[in-house]
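Below you'll find the structure I mean.
Complex shown without one protein chain; remaining protein chains in place.
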Amino acid sequence: MPEPAALGQAKLLWTLPFDADWVTAVCFLGSTRRLAAGNNLGQVLIWDLPEQPDAPPPLPRRRLDGHTNAISRLVATADGRWLISASYDHTIRYWDTQASPQGQETLTLNARAREEAGRRGGKVPPAVEATVNVQPATQVLRGHRDWVSDLALSRDEQLLLSGGDDGWVVLWDRPAAKEQRRWQLPAWAYAVALSPDNRQALVSERRPLVFDSSRHAGVRLWDVTSGTVQRDLSSDFKGIYISAADYSPDGKLLALGRGGEVDGFNGKVFLLDPASPGKPRELSPGHQYGITDLAFHPDGRHLASSGRDTVVRLWDTAAAKVVQEIGKPRGSQFKDWIHAIAFSADGRWLATADMAGAVQVWAFSA
Amino acid sequence: MNPFCSKREHISRRAFLKGSLCTAGGLVVANWGGLVHSPTIAADVERRGKRCILLWMNGGASQIDTFDLKPGRPTGGPFRPIATRVPGIQICEYLPRLAQHTDKLAVIRSMRTESPDHPDGIYHMHTCYKMAERTPHPEIGAMVAKYLGRIDADLPSFVRMGPTGNAGAGYLGPQYEPFSLGRDGKLSYFTTPYVDAAAEQRRGDLWRLLETEFARDHHAEPFASHRLAKERAWRLLRAKSIFDTSKDWPEVCERYGNTDFGRCCFLARKLVEAGVAFVEVGQDNYDSHADNFVCHKANMQVLDPAWSALLEDLDARGLLQDTLVIWMGEVGRTPYINNRAGRDHYIRAWTIVLAGGGIKGGQVYGATDADGKEVKDNPVSEGDLFATIYTALGINPRTKHYVGTRPVWATPEGSRPIRELLA
Partner (left out) sequence: MPEDRRQRPIAKTGGATEMTRLPTQLWVFTFCCAWIALPSVLWGEERPLRQRIDAEVRAAWEREQITPAGLADDAAFLRRVYLDLVGCVPSYDEVRQFLQDNDPQKRAKVIDRLLDDPRFADHQANVWDQVLFGRHPLNPEATRKRDSFKKWLSGKFTRNEPYDRWVRELLRAEEEGSELFYVQFRNQPEEATVAVSRIFLGTQLQCARCHDHPFENWTQRDFYGMAGFFVRLVVLDNGGSGNQRRYTIGEKATGEVLFTGAVKDQKPGQKGEPVKPKFLLGPVLDEPPLPAGYKEPDARTAKTLPKPPFSRKEKLAEWVTARDNPFFARAVANRVWAQFLGRGLVHPVDDLGEHNLPSHPELLQTLTDELLAHGFDLKWLIRELVNSQTYQLASTGPSTEALPRWYERARVRPLSAEELLASFRQATGYDNANPNRPDGRLPNATEEYFLIFFGEPTNGLGEFQGSLSEHLFLNNSGQVWQFVQRRKGNLADVLLSSTEPWEQRVDRLFLSILSRLPSAKERQAFVAHLNSADGKAEARVAEAIWALINSSEFRFNH
């Protein structure tokens, strides 16, 4: 595991084109060098990343077929075999990344960019083509009747927690792929997170009606074993939509991120102790226009946040300070989003899902 | 109740609480003569029937995310089409209840309009004229109030709630100004007397005595108009219990959806049932330059039950055949999805839906191309739309009024009613 100081230097290793639509989810497959990313159309690709940082950008090896709408979250087991995806198509799917493929197809990974360049009469970049193995899911969980907005896998890999725009939170027995418990919210579930001890869940709620009295924002801690509210944090987050949440590996810290279209740099990270009441700490500066994702570094001390401002910030949670900013704000009046972020298991790499149609892989120098 | 209301925000709203009021209330004041004896007004009293409800999607709803889906296209977005009661007509999955009513709907997928922004679009889609002309055109509600309003009714002929039009009665005059309710359908300011009923009666009696004395040898129309408006104000207060939905709402709130908009749609039903000629209900939140999809999903979950329950109730009560229900906003939204996950204003190809009175339901009129960027068939202008609406309501779209010496028509020159849409 790298020393905190080493996190000060992030270097872009590769930009992996995947421009069929916005890349919305990203995750490393356990401790392997495999990377999975999903997009707005429901496509999921898997890359094998080279060990050599100066190697040419790798091409995807697999494509996981079945989802018909945006991928909202990808999680994976530590052994790197199972990838689990949540989608706006109302389903959660299990993928055995070691299964033998059903066929092969050739993709043009930068088809959109080429089409765009052609239309503008500019220089058309050469096609980036890849031949991928295609495979279907091994399991499809149909417990939601609307978009599955977020998904969390417990540390021991026994539980899955999903939340949907149908207002239901569902706790799943992960190995059995069976529903264990469910409870309903007064609005849509937005972000979900499971504490490492499997006892507590954070679920944020929203009904995004700007000018209507039935607008709703809520944040609550739930007792997972009973499906009852442990603590209602809503009064600490009045009118704030929490779009992202993550527990630190030791479970002592819960990070929340403010999402949605918010003015200025109000996309703040909040830190709180999930075990005891107290005002949340607020990290500054916030992301412009809101936060999209949060991920604790395996060292338990650092936290990455991504936002609608094309920036990833790396925070030292103890010092409540930015360690560094990864990436530059892009665009003019409105920025593209980094939709999702993921650390590799060893904490040396960071992958980002870029709305512009790419996955970036960053390495922290030793 | 504190009779003062000095908040600036209330003042700054133009046409605030301006009532729509017709010229005569023959029953109460016939002895004053004047207006009530004019033959046109007598004809007005006889007129019955047609009504109009405008469901106003403030900010501009996205056609691709509601009625003109483009699944599998880059412009399509995450919503999926569903089959409806009418084979071949598909609409958005988030309008499941409305899908059971497509036999009543005429979906115009080929609106091509001219005013791309909010104030000008709101004006244009309420008047069918451009705001920049600076002619004081009346809103559709005022026009309907004038030609379909019942002048012997206690209730105003043009009632509105929520975010709605910005033109008012224009050249038709203050009689036809809208009577505005709160966003939640509650009565607004100056509708609660500060004197008790006995005092109101006493001062009213004194006032009537003065008027009777004065009217004996003063016959100018403005005097009569003043008196009639005063009586209307009193009669409105006597009839105002209709605006109180607290008793009947629990019974229907599940069907209409427990939202402000749902409640206003329910009130709209009650009002047309009571004879109000035009009711406009605004739903906000459509201007989704960012987060278009969550925005529209949330809105449709409010819209779907409210609109459906309204159509069901009108139908069940036999009112739908005489009540035209319009669903529209000031603009459509871009096929292109911007980098805030939003859609911006779009006027080249968008959708409006008509239902009920005078309209042939169960059809889609016009079409857009594969990505929804251009109208492929049968473009419809603001003028054509209004000519269709007015024709359906039995109002001559070429009705002429004057602004000073200048003639102005209800719809611009060259507008034509779309025959295919008319029952």
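Read from first to last, the chains carry the letters A and B; within each, the first residue is number 1.
Throughout what follows, contacts are C-beta pairs under 8 Å (C-beta built on N, C-alpha and C of every residue); 3 or more make two chains touch, one makes a residue touch a chain.
Quick caveat, the model's predicted, so the values are computed rather than measured.
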* Out of all the chains shown, which come into contact with the hidden one? -> B
* Structure fact -> Touch assignment to the omitted chain, from B:T75, B:Q100 or B:T191, lands on B:T191
* Structure fact -> Touching the hidden chain, out of B:S62, B:T113, B:T127 or B:Q175, is B:Q175
* Pick from B:A83, B:L209 or B:A370: which residue touches the chain that isn't shown? -> B:L209
* Asked: Which positions on subunit B touch the chain that was left off?
  -> 2-6, 8, 11, 14, 16-21, 23, 34, 134, 136, 156, 169-175, 177, 179, 189-195, 199, 202-204, 206-207, 209-211, 213-214, 217-230, 232-234, 236-237, 401-406, 408
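What we mean here is this: only the chains that are shown with their structure count from here on.
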* What is the distance in Å between the mean C-alpha positions of subunit A and subunit B? -> 44
* Asked: subunit B touches which residues of subunit A in the complex?
  -> 21, 40, 68-70, 88, 147, 165, 206-214, 260-261, 289, 308, 331, 334-337, 355
* To do: Please give the residue numbers of subunit B that touch subunit A in the complex, ascending.
  => 74, 78, 80, 163, 183-184, 258-261, 284-285, 290-291, 294-295, 297-299, 302, 338-341
